[in-house]
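Note that one protein chain of the assembly has been removed; the remaining protein chains are unaltered in position.
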Amino acid sequence: MTEGPSTASPHRPGLSRDRVAQTEAEVIGTSAIERTAAPDALESEQELFTINMGPHHPATHGVLRLLVSLQGEVVRDLKPIVGYVHTGIEKSCEDKSYWKVIPFVERMDYLAYFFNMEAFCGCVERLLELEIPPRANYLRVLHLELNRIHSHLVWLGTTGLELGAMSMFFYCFRDRDRILDLFEMSSGQRMHTRYFQVGGVFEDVPAGFARRVLDFCAEFRTRIDQYEALLTNNEIFLQRTKGIGIVPRQRLIDLGVTGPLLRATGEPWDLRKVDPYLAYGDFDFKVPVGTVGDGWDRYRVRMAEMRESVGIIEQAIEGLPEGPWIADDRKVVLPPRDELSTSMEALIHHFKLVTEGFRVPPGEAYYAVESPRGELGCFVLADGSAKPARVHIRDPSFVNLQALRDMSVDGYVADLIQNLAMLDPILGGIDR
Amino acid sequence: MPDSPGLELIAGELNEAHPGSVLSTYHEHGQGCLVVDPEQVLDVLGWLREAPGQEYRFLSSLHGVDYLPAEPRFGVVYELLNMPRVERLRIRAALPDPGAEALPELPSSVELFPTAEFQEREVYDFFGIVFRGHPDLRRILMPEEYVGWPQRRDFPIGGEPVIFTHNERQVPRWYE
Partner (left out) sequence: MEVRRQKLRGLAPLDQPRTPDELRVRQLRARDMLRGDLDGPELEKHVTDSLLMTQFEKVLNWGRANAVFPATFGLACCAIEMMSIVSPRYDIARFGAEAMRASPRQADLLILSGRVSIKMAPVVRRLYDQMLEPKWVIAMGACSSSAGMFANYAVVQGADKFMPVDLHVPGCPPRPEALLYGFNKLQKLILGHPDPGWRRRYNAEGTEEWARDDLIVDQPSGAALATYGRARDAARNAPPPPDAGAESDVRGVAADEVFGREQRRRR
């Protein structure tokens, strides 16, 4: 009597998913968030079973809580409840000078920390009308692409773990450690490096860095081949991901979804190409797109993105221009230390920058980058003082999470896990 | 981004289509912004979405800003994006503070841009701005029973003072 789930989620027009006000549906739970309108589609002997997944759950990629209404094993309604790692970062940023905001903002989307830094530093540079030198530009792109590969590797490892391919986890983390060695070489810290500074990068890369990066790139291409050999044509993986979680392209655009999820449906929207920022215009790379937009396409898009990122890294390292690694506007950037003992002005600039920080003229700006999950935007409102008046990060995971319901409703619970894995949410970004 | 004269053109056309909607415009750092009347924000967004020359169909970000002490105090900022032309436009709905316990209100744009669902909840959670017509307006990131609007400028940042030797006898500890 129960029909099997359709493999494609129908586009549901209309505004309100929670049609409680319009139905005489029986209230199953006691709180407003447990009520769902789905029971009016059931026959009289059936009942909907609302279960709670999370916030502590091995598959929820962090502390995401899902209220799932099930009819048997079929998901009929889904409500994500977030906020379990809300850290008040945006409010804290209003209390700190611009430099001190950078480590805060970095810890939002904690796998793509360079992207958070770039969004904020780029926004402040736009407010200051500050140009960064070409070497800093290339170094930023280099680290951003390394971070993209790192984020996709962690995604691949955890996705494999959730779908049962546990060995992917170990392989991906092994390679992730090699990327973290590179970050440690350039900035001294594995994660949350605080490497980008307003005006460029904090420090130049050491000697030997270029060689290490090229060694990594040379080896990494074969690694991607190995990972694809493990998963791409794997019967079990295909059965789990092919045709699952399809949302039509226009619905995704309406939901504000960007990144690999949108590209998997065939929309070639990548901010690095359409709206080039930093030095992305100098590099030759392709934007992989899928066709259908199911889990398998999302996987293929991310694997191809890793390959393209390796290409960009090689081009960046080989074309790395000489020169300063940070702008030389002393009102914003620290003077070199050897000048502190000879120049009084340098000493005064250093003192003012370290104690108070630089002041940004009043204004607002919005700056968007293409993070591994989609459009990561930063809005900064400056009021002329040394502290920002409002910092808002438009996090891609927060907006992409709205697509989870469309992806999962009328599918199996096991496919819900797969959809969540392919959505690649990072709760630090969702909750901020 | 529409340049400055282009922005004025848009503002002019909007004011023709919906009189009194655009209160002011400004253009800085290469980005244009229209400050609109909050009650007509749906008309503005709808016009920008559908009008043949505009077609800003993608809402990148919907967030709230507290401009205290400037008036009007709150702004709900819509970052619109025209995907084929890659043009961004910012709309700010300027909301005054009704004072005391009343909450500022404006209509919800979930019908035009379904992506606004979570983002309006976030603005409600942090600023107390009520979106009329939102299907499910409740707190999203703070606990459901939380009292207060944390990202308003007059809300204290919270936390505890750091205890150094110079203030260790003044700061009460957990056993006091």
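Think of it as A and B in the order they're written, each chain with its own count starting at 1.
As a convention for this text, a residue touches a chain if its C-beta (ideal position, glycine included) is under 8 Å from a C-beta of that chain, and two chains touch if they have at least 3 such contacts.
The shown structure was predicted, so the numbers you read here are calculated from the model rather than taken from an experiment.
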Sole contact to the chain not displayed, among A:L262, A:L320 or A:L427: A:L427
Residue of A:V68, A:L111, A:L231 or A:A365 touching the missing chain in the full complex: A:L111
Missing-chain contacts mapped onto subunit B: 141-143, 150, 155-160, 162, 169, 174-176
In subunit A, positions touching the absent partner: 55-58, 62-63, 83-89, 91-92, 103-104, 107, 110-111, 154, 157-158, 169-170, 173-174, 176-177, 190-192, 427-428, 431
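One rule holds in what follows: only the chains that are shown with their structure count from here on.
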Complex interface listing, subunit B residues touching subunit A: 28-31, 33, 57-61, 63, 65-67, 77, 79, 83, 86, 88, 90, 110-111, 113-115, 117-119, 122, 126, 135-136, 138-143, 150-151, 153, 155, 157-158
List of subunit A residues in touch with subunit B within their complex: 15-18, 32-33, 82-83, 86, 88, 90-92, 94-95, 126-127, 129, 253-257, 269, 274-275, 363-366, 368, 375, 377, 379, 381, 389-390, 392, 394, 398-399, 401-402, 431-432
